[in-house]
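What follows is a single structure, written as structure tokens, with notes after it.
Just one protein chain is left out here, and the rest sit where they should.
Moving on to chain A:
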Amino acid sequence: MSAQEPDLLKEQMPGPRLAILAEALFLANLLIAPGLAFLALLVLWRRHRDSAPLVVRNHLQQTVIASIYGGAMLVGVSVAIFLLGGFDDPWSWVLGILYFVSFHATLVIFGVVGLNHAILGRSWQYPFIGPDLYE
């Protein structure tokens, strides 16, 4: 282990703070402050997208794109289910709620994995909705 490399077995938060913040905002957007957390994430991305180290840039880009695509799929498909099925049809509710809860939970689990990679100072690509990583 070189002097620069953090000791993963002993350090609490070995990864870069900005990367951890980006992933935390991705999760906050899903869990406690939808919209607001995304705006904060956008601000963070605009400020640091060109200047930050590679790992941080990857996390910023992944979380912004995954938030946009994930959010569009989460809200778009849910709205489509209700618009096509109608609010008065119980099956719209069955499908709509099951889809929303399952897809939302999937995004949260992706976010947890992303946050872990950020804490450990590693890049991570969101499955299906994340863009290619910067090399």
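Methods note: a residue touches a chain if its C-beta (ideal position, glycine included) is under 8 Å from a C-beta of that chain, and two chains touch if they have at least 3 such contacts; residues count from 1.
Everything that follows uses one rule, which is that contacts and distances are computed from a predicted model.
Undergrad: Out of "Nitric-oxide reductase large subunit", "Phenylalanine--tRNA ligase alpha subunit", "Glutathione transport system permease protein GsiC" or "ABC-type polar-amino-acid transporter", flag the one the UniProt entry gives for the chain missing from this complex.
TA: Checked against "Nitric-oxide reductase large subunit", "Phenylalanine--tRNA ligase alpha subunit", "Glutathione transport system permease protein GsiC" or "ABC-type polar-amino-acid transporter": the hidden chain maps to "Nitric-oxide reductase large subunit".
Undergrad: Which one, A:73, A:120 or A:133, makes contact with the chain that was left out?
TA: Spelled out, the listed residue whose C-beta touches the missing chain is A:120.
Undergrad: Spell out the interface residues on chain A facing the chain that's missing from view.
TA: Given the touch definition above, chain A has residues 8-12, 31, 90-91, 93-94, 97-98, 101-102, 104-105, 108-109, 112-113, 115-117, 119-120 touching the missing chain.
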